[in-house]
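Of the protein chains in this complex, one is absent; all others appear in place.
Entry: chain A
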Amino acid sequence: MQTKEFTIKWGMAIDLDKCTGCGACMVACQAENNLAPIADASNKIKVMNWITVYELSNGKPYPEHDVAYLPRPCQQCGHPPCVSVCPVIATDKNEEGGIVSQVTPRCIGCRYCMAACPYHARYFNWRDPVWPGGLEKALTPDVSVRPRGVVEKCTFCHHRWMAAKDKAIVEGRDPMDLAEGEYVTSCTEACPNGAITFGDLNNEEHEVAKLASSKHAHRLLERLGAHTQVYYVSRREWVLRQLDNYLEDEKVKG
């Protein structure tokens, strides 16, 4: 199967040496995309986060220990394993920009896509979304509220791209030629450390394109060949080794 190519390919580069795991991206994502809060968030299998920050360890004992944090949104695969298994075409990768879509109303909740996703980036909505105390008044108008029984995932805040394109059209500019920063995801915008860089991977002038071609950039489980549009950057070899489960005697590429 060929990787789908687009004129614009929205992508992300996350510098794992800059992320300190503060969680601002996770909270911003929930507020932006109308994810419901939950009283007991300790069951990480059944709790929804479109972006999750994992803690990595170099596995060495004190005082040689090192820690890193890995924010994990949907990786927006070039040929996504989730798409081919969906019986109702609720998920697809066809639109310009290369964002893997998720049409919630079409989803029948079979969860094949979750089984296929090697990144655990898809979440089944196990519970009725509930906003106690009037919290629903702070819902944004941009993203529909999803019911129980469907699969959700990060969309790179797709609605923000639509808004940026609309703005460009109104201003008489080419919506397919947005300047860097005109469209960014909510997590990118919130990160106080600047660990997340977002832009067009096909545009050499965009910082993300430069970072993606850096020798310090790797992709998560790259050897699976999903050709993801999220790149992880680190100058620490032990971090890069963990991104693709390198064996001890294997040399990290790059």
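One rule holds in what follows: a contact is a pair of C-beta atoms (placed from the backbone, for glycine too) under 8 Å apart; a residue touches a chain by one contact, two chains touch by 3 or more; residues count from 1.
As a convention for this text, contacts and distances are computed from a predicted model.
> Which one, "RNA polymerase sigma factor SigM", "Two component response regulator", "Anaerobic selenocysteine-containing dehydrogenase" or "Acetolactate synthase", is the UniProt name for the chain you do not see?
Result for the unshown chain: "Anaerobic selenocysteine-containing dehydrogenase".
> Of A:Leu211, A:Val230 or A:Leu243, which one is in contact with the hidden chain?
Among A:Leu211, A:Val230 or A:Leu243, only A:Leu211 touches the chain that is not shown.
> Of A:Ala115, A:Val145 or A:Met176, which sits in contact with the chain we cannot see?
From the options A:Ala115, A:Val145 or A:Met176, the contact with the absent chain belongs to A:Val145.
> By the contact definition given up top, give the residues of chain A that touch the hidden chain.
Residues touching the hidden chain, for chain A, are 13, 15, 17-24, 26-28, 30-32, 35, 37-42, 44, 47, 49, 53, 55, 57, 60-63, 65-69, 88, 104-108, 128-129, 131-147, 149-150, 189-195, 197, 207, 211, 214, 216-217, 233, 235.
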